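Excluded from the complex is one protein chain; the other protein chains are retained at their positions.
For clarity, chains are labelled A, B and C in written order, and residue numbers in each chain start from 1.
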Amino acid sequence: MSELDVYKKQNMGNQSGWGRNPALLVVDFVNGFNDPDKFGGGNIAEAIDNTRGLLDACRERSIPVAFTRVVYADDGADNGVFCLKAPGLATLTEDNPDSHVVPELTPVAGEYIVRKQQPSAFFGTSLHSWLTMQGVDTIIQTGCTTSGCVRASVIDGLSYNYRNIVAIDGVGDRAIGPHEANLFDMGQKYADLLTCQEIIAALTHIKAAPAQAAE
Amino acid sequence: MSELDVYKKQNMGNQSGWGRNPALLVVDFVNGFNDPDKFGGGNIAEAIDNTRGLLDACRERSIPVAFTRVVYADDGADNGVFCLKAPGLATLTEDNPDSHVVPELTPVAGEYIVRKQQPSAFFGTSLHSWLTMQGVDTIIQTGCTTSGCVRASVIDGLSYNYRNIVAIDGVGDRAIGPHEANLFDMGQKYADLLTCQEIIAALTHIKAAPAQAAE
Amino acid sequence: MSELDVYKKQNMGNQSGWGRNPALLVVDFVNGFNDPDKFGGGNIAEAIDNTRGLLDACRERSIPVAFTRVVYADDGADNGVFCLKAPGLATLTEDNPDSHVVPELTPVAGEYIVRKQQPSAFFGTSLHSWLTMQGVDTIIQTGCTTSGCVRASVIDGLSYNYRNIVAIDGVGDRAIGPHEANLFDMGQKYADLLTCQEIIAALTHIKAAPAQAAE
Partner (left out) sequence: MSELDVYKKQNMGNQSGWGRNPALLVVDFVNGFNDPDKFGGGNIAEAIDNTRGLLDACRERSIPVAFTRVVYADDGADNGVFCLKAPGLATLTEDNPDSHVVPELTPVAGEYIVRKQQPSAFFGTSLHSWLTMQGVDTIIQTGCTTSGCVRASVIDGLSYNYRNIVAIDGVGDRAIGPHEANLFDMGQKYADLLTCQEIIAALTHIKAAPAQAAE
C-alpha cells in the first residue's frame, strides 16, 4: 500500500472548501527570503511572481490583504530559541531592507503588516483579531517558506477554524524536497491546495470584482 | 549543492541545547493512533515501545510529564475544520477507548492530561500555563504523528521559547516518508534530535535520579 | 469634575454596537457559584433567573450558545496560581456537582461547554475557534462573577475584536460594590451594557425567530 493509500484509507485529505469571506495572507515574502545568499533560493522567486496576479485579483475585489515580516528588536531584546537554531534571523530588524516586503508586492495603505518573531503568522501577533474584525472565514496563503512559516501559519489557521487555501504555485521554499513534503502534509490534513489561477477563478464566484459586477 | 548544503550555507540546523528543567510531553499516543485501521500504522508501535524507557527515566527523576489526547464533544459541538479534512477525528470523544492513552504508557496520578482538538498540544489548552507552573524550560517530545501533532507541538514549543528535544525513535507516523521529512524540518529549524537513549543519558547530567544521587 | 466626566472628556464610553451574528456566552453559572456558602451570594441568583428568558430567545433564533464551567483535574495536576489565591477553586472537578451548570439553564445538545481553569472563557480553551467556526462577530455575555470571569472574558472578547454586549441584569456577583465597579469599567472601555429585555428586542431586529418570521 502506497503512503497516499494509507491516508485515503484513513479518510484524510478531504476538501474543507471555501467560506464566504476570504482574506489573502502573504507570508514572509521579504527581501532576505528572496535572496539565495540569505534565506532564499529554490522556487521562491517564482512563487513571488505568481503571487502578483493573485494579489491584484484580491485588491480588485476588496478582499482584505495581510503581509507578514520577520522583525526582531534592534538590540536583540526579543531574540529567542528560533535564533539559536537559525542565528541569521536576528538580523531582520525593522530598518533592515532584508525584512521589508519585496518591491513586486509592496503593500498599499490599509493592508495589514504583521510583524512576527516566530514561524506562525498568528503567534504573538494580532492576526486573529484582525481577521475577526474583517469578518473573514477563509485564508488564502502564499509565501515562504512552504516548510517553515507557511506550514506553521496554516496549522494555526486551521486551529482557529478558518478554511485554508494554499496556493501551490504561490508558496516557495529554499529546497524543493521540503516544499513538496509540506504541500503533501498540508493537503492531507490542514488545507486545500489550488493554483493561483484556480483561486482567482473561485474568487470570481465568491466575490465578484466591481467591474465584473457592473457588466 | 544538496538540500542539506543549502541549510548549512544559510546557517540553519544549529543545536538549541538543553535548559535546566525539562518536561516530557507525550503526544497522542492513544489507542486510535496505535491502530492501523484507524489513525495508526507505520512506526508508531515501535515509537510507543521506545517511549516506555524514557517515561520511566523521567518518572524516576521527578521530571514533570504531560500526555495529550484528542477529545471532541460527544454531540459534535466543537467539531471544526480539522474534522472536515479528517472526519474520523470527531469519533474521539471522552469515553471512546480510541481517545485513551495506550495501556503501555498509562498516566499516573499527578501527570497532566491535555485534552485537545487541534494539532498542537498548546492550542486551546493550558499546557503553557502548566509548564510555567512547573518552571520548565525544555520540552522533550515523543508521540505521534511526527508529521502532525508532534510537528505542530514542536513549532509552538519553539514559539514559546522552550528548548525542544525530539526523540527520533520515540516519535512515529503512519507513513515513513512524512516521518522523515518532518524530522528533517524540525531538526533544521525547531528542535534538537536525539535518540531516547541519548536523552536518558543527558537527563542523568541534568537531573540525577534519586537512586543515582545516593550513590 | 466627576469621574464620569473624566471619561467623557477623554472620549471613552462610546457604543461599539452590534454586528450581524451574535452568540450567547453564559459564564460560570454553575452550582458552586450559586451557593452563598461556596462562591455565590449577592445578586447571582437573580442574574441566573434573568438569563433564562434571554437563553430562550437565543435558542428560538438558533443563536449559538456556549456555557463555561470551571473544571480542574481530579488529582490537582493542573492547579495553578489562581488556586493559591482562591484554594476552593481546586474542588471544582469534572464530577463535582458544584462545577455543573445550574439546572435552570441546563445546556441542550449542540451547545458548547467550555471547561476552563482561568478567569477568562477564552484562556486555555477553544472558545475563539468555536466562535470562528460559527461565524460570530458579537458576544452577548451573562454569568458570574461580574468582577471576575465575566470581566476577564469581556476583555478577551474585545481583544479578539468581537463586539461585546453585557447583560446588566444577567451578570451577578457575590458582592455588589465590585459588581457595579466592574460594570462601570466594562461600559466605559470594553462592552455595551444592555438589559436582557433590551438585548432580546435587539435580537428581533438582527435575527428574527422562525415563528416571528412566519407571521
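As a convention for this text, a residue touches a chain if its C-beta (ideal position, glycine included) is under 8 Å from a C-beta of that chain, and two chains touch if they have at least 3 such contacts.
Quantities reported herein were computed from a predicted structural model and do not represent experimental measurements.
The residue from C:I48, C:V114, C:I140 or C:L158 that touches the chain not shown here is C:L158. One chain is missing from the display, and on chain B it is touched by residues 19, 128-130, 132-133, 135, 137, 159-162.
For chain A, the list of residues touching the undisplayed chain reads 73, 75-78, 80-81, 109-113, 117-118, 123-126, 129-130, 133.
The omitted chain makes contact with chain C at the following residues, 3, 6-7, 10-17, 38-39, 41-42, 80-82, 84-88, 118-120, 123-124, 147-148, 151-152, 155-156, 158-159, 161-164, 174-178, 181-182, 184-185, 188-190.
By our rule, only the chains that are shown with their structure count from here on.
Centre-to-centre separation between chain A and chain C, using Cα means, comes to 35 Å.
One finds 26 Å separating the Cα centroids of chain A and chain B.
Each of the following residues of chain C touches two or more other chains: 128-130, 133.
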